[in-house]
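Of the protein chains in this complex, all but one are displayed in their positions.
After this line comes subunit A, so read on.
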Amino acid sequence: MKMDARPPVLAVDRLSVEVGRRDVCRALDFTVQPGDTLVILGRNGAGKTTLLHTLAGLRDVLRGAVLLSGQPYAAWPRGHEACLRGLLAQSQPDFFSATVLETALVGRHPYLGRWDWEGPEDEAIALAALATMGLESFAERQVPTLSGGERQRLAIAALLVQQPRLYLLDEPLAHLDLHHEITVLDHFRDLAARGAGVVMVLHDINLAARYASHVLLLDGEGGHVIGPAAEVLTAERLSAAFGHPLRAVVDGNSTLFVPV
């Protein structure tokens, strides 16, 4: 193991999370080091979003600890945590119109003082992120005129504008076509290779197998399995977790999981 003076991007210590009276996970331990990509898998209602929001510091930690870059959220100066971790939330309806560029610039908020306005550097960062998501020609469009997939790419662009160390992604592939699924996952793999940490909720097991360094599998009843992707992703475990039989199909170097 390489010695690194910097603390892990995210450290979770004996974390228990509940929704209502139901357990999402009990005594969960893991760390996300720079370069890691952790994929969270689990059936509908297993609490993946709740867990992700807890990791993002949006929910109180009742038992255990969540350390962002070595410190609990409460220890960071208010607002600074948004420079360290970004959350891609599940899409929400827009009630007011805004342009694509304005929406992407939202990601600059943590870096601006109370009276600051976005300057040319902020704009350059936003336009670069829009270009990464293939939206460079959309900058002046009104958001309600975009398709669902375009809005999802815009939300990802706004997250990239935030430039955090830790990316928490809740179903980043929602509404995306095949080409953009791969583009988005490739981009986050590049970010991880450059030192970021990525935690994402996915529903596609085969994409998880292709991109994850680690996998957290929630069984929906409070139990979990976590470890290197190749160890966690077995047909037996996946079948149990999703409540549907799966079969592993070996194709050259990769293993595909198909529902029976």
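Odds and ends about this structure:
Everything below uses one rule, namely that a residue touches a chain if its C-beta (ideal position, glycine included) is under 8 Å from a C-beta of that chain, and two chains touch if they have at least 3 such contacts; residues count from 1.
Assume contacts and distances are computed from a predicted model.
From the set "Iron ABC transporter permease", "3-oxoacyl-ACP synthase III family protein", "Na+/H+ antiporter subunit D" or "3-isopropylmalate dehydratase large subunit", the protein name that UniProt assigns to the chain left out of the figure is "Iron ABC transporter permease". Of A:19, A:98 or A:182, it is A:98 that touches the chain left out of the display. Touching the missing chain, out of A:87, A:133 or A:160, is residue A:87. Within the complete assembly, A:120 is the residue of A:20, A:120 or A:252 that touches the hidden chain.
Seen across the whole complex, the unshown chain contacts subunit A at 53, 56, 58, 78-82, 86-87, 89, 92, 94-99, 101-103, 106-107, 109-110, 112, 114-115, 117-118, 120, 123-124, 127, 131, 136-137, 139-140, 142, 144, 162.
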